[in-house]
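Read through the structure below, which is laid out as structure tokens, and then see the notes.
Each chain you see keeps its place in the complex, though not every chain is here.
Order of writing sets the chain letters: A, B and C. Residues in each chain are counted from 1.
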Amino acid sequence: MSNLVLGARGLHLWRGDRHVLRGVSLELRGGQILQLTGSNGAGKTTLLRVLCGLAYLEEGDVFWRGENVRSNLHGFHAELAYVGHEPPLKADLTARENLSYWVGMRRPVTVARIESALDEVGADDWRDRPVRTLSAGQRRRVALAGLSLLSVPLWLLDEPTTNLDTAGQLLVTRMLEAHVTRGGLAVVAVHHELGVNGVTLHRMVLAS
Amino acid sequence: MAWTWFHKLGSPPYVYKLAATLTPWFAWIAAALMAYGLIGGLVISPADYQQGEGYRILYVHAPTAWMSLQVYVVMAVASAVALIWRIKVAHAVAAACGTMGATFTACALATGSLWGGPMWGTYWEWDPRIIFELVLLVQFLGYMGLRAAVDDTQRADRICAVLAVVGVINVPIIHYSVEWWNSLHQTASVMKLGSKPTMPLSMLMPLLSMFFGYVFLFGALLLTRLRAELLSRERSASWIRDVVRA
Amino acid sequence: MSTPAPAALIPGHPRTPALRAARLVLGRDLRLAFRRPGELVQPLIFFAIVATLFPLAITPEKSQLVLVAPGVVWVAALLASLLALEFLYREDAHDGSLEQFAVSGQSLTGLLLAKSVAHWLLTGAPLAIMGPLTAWADGAPMSALPGVFISVAVGSIALSLLGSIGAALTLGVRRSGVLLSVLNLPFTVPVLIFGARATQQAIQGVDYTAAVQLLGAMAILGVTLAPLAAAAAVRISLE
């Protein structure tokens, strides 16, 4: 079996004088989803950022494939994709241009693949307009396209269904199912139940 | 009723056809006037008793300089109309003015400084009128730059309209600069309101006909550019297809 | 027991080489800058403006102009580009692209170096071209122009790169801003002083190699050291 395992042990993090993460530990293997819930301000975003090494960790360790991520941060990053509260797009570039640099920066990608990914997320004529002129949900869809193009094993998603219409929300569920059945992992912060079927779903509730 | 013509002028197809019919007339009148002006100015009229032959550049300089101001006024008025009554065509007119205004202003500067060489012994002097004419050029350039920078035509129109209206304040400054500051530059010798022009008729007639020649030339160019503008702006509209088919 | 990972998910699936990644970022920044026609000429217009403003401000006696204008003109312009630096990373930090750089698995240093190169191409290079022209317009002798060109070019490289450190530092900072923009000066003031001196010497026809060499040293320091420092600062400010 694949050694795709994301682990965390005794994560502690303070913000100002607030103890946000109080000894969080988790283990997630390939083919599993971790649904991360918790009231506003519980620390979901913080935890995701800690897991991908964006936030500074006072205590505890994050493990990937059994070894501490600090030992090989670049290698770890090369295998994860993080999408936060806002889609990471340049407002003055088109969806195409955004994807071709964002994805291309990380792995070789052909124009054809970008096009098909944009088709999958239901992009029509608007793929050639500056992202600035797109609607909130359309922007989110561009980010989803990028996510699937990166095709990395570990997904860290912060409320991926924000601004999406019902069809879009379904799309996210399908993408998650496909990803994990392909053997990937996903940690997803949400405020509702992820309606995924046929995959092992772990739940973690952060208390604030 | 009295306002129908106003509304007609608001409708692109009508204006497009009108422009098409008027353009040749303007062109021919311009040609005639300018022909007389040039001949009358450069050949017939006597050399100036103090400036010699050099003064003949007046027949190019003064009209272009006047036009540079007129064009800006046209642009500003069109913009104001467009903003107040929300008339798309007026926006198109203003848009068409930009480049031509810049050209006229550049010509005024060029001919002026050419004339300055023999007259003032220097091609360039930081004289009020010259400065503000230069400023006018920058205004036209800025106007064009702003248009290029805002990608949504409809928004560009209205933003630039505000700019044009605000900037009109420079026109009187240029015109009266010669009175306000004691400057190198000629005071108004033709455009003096009230008192009769201080200029022999043999010089005045060609000068005026050159001026009106330029006016009609501007008209012809404006109408042509206006049609181009309308074509590009209304490309989705139905009447365009009829035009193209015709 | 989960299904074995398919090709796409296996570690070390084709990664973009570092150089190509940097080129992509460079291309992106240039494209963003030239998104619209006309932005290409903007630095030049700016220069033209500075160059016309200055003679306006002082009694335009050519003699004085020659003495002072060139130095001031390009010192002012360099400073303008230096101030532009403060916003080098702002937008990327705001829209989250900087985060994506940091978790891209590529060396952040390389990507930031690419950004600095873009910044220099957009501000420094035009200055290097316009600097001599304005100096000449203000009456500097032809013979001085190569010197002016070299000093502006090298000086602006040093500024763009050393300045990027300050830019990265001011990213995270809200409260101790004063301290930092003051911290920024030690980098920049020497560049400006040597730059101004080199230009002046070039115009006076004196040998200016010494000053330019000092500028060059700072530029090299910038290319080698600044991106590292900037990357560290960015990572911290992202937390």
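Of note:
One rule holds in what follows: a residue touches a chain if its C-beta (ideal position, glycine included) is under 8 Å from a C-beta of that chain, and two chains touch if they have at least 3 such contacts.
This structure is a prediction, so every number in the text was calculated from the model and none was measured.
Although the view holds one copy of each protein chain type, the assembly as a whole is A x2, B x1, C x2.
Rule of thumb we're sticking to: only the chains that are shown with their structure count from here on.
Centroid distances from subunit A, each centroid being the mean of CA atoms, peak for B. Relative to the centroid of all protein Cα atoms, the closest per-chain Cα centroid is that of C. Subunit A and subunit C, compared by their mean Cα positions, are separated by 34 Å. Annotation: 42 Å between the Cα-based centres of subunit B and subunit C.
Contact of a single residue of subunit C with at least two other chains is seen at no position. Among the residues of subunit A, those in touch with two or more other chains are 130. Residues of subunit C that touch subunit A in their complex: 1-6, 8-9, 11-16, 20-21, 24-25, 27-28, 31-32, 35, 95-97, 99-107, 111, 236, 238-239. Residues 1-2, 4, 29-32, 49, 52-56, 65, 74-80, 82, 84, 86-93, 97, 100-102, 104-108, 130, 151-153, 181-184 of subunit A are the ones that touch subunit C when the two sit in their complex.
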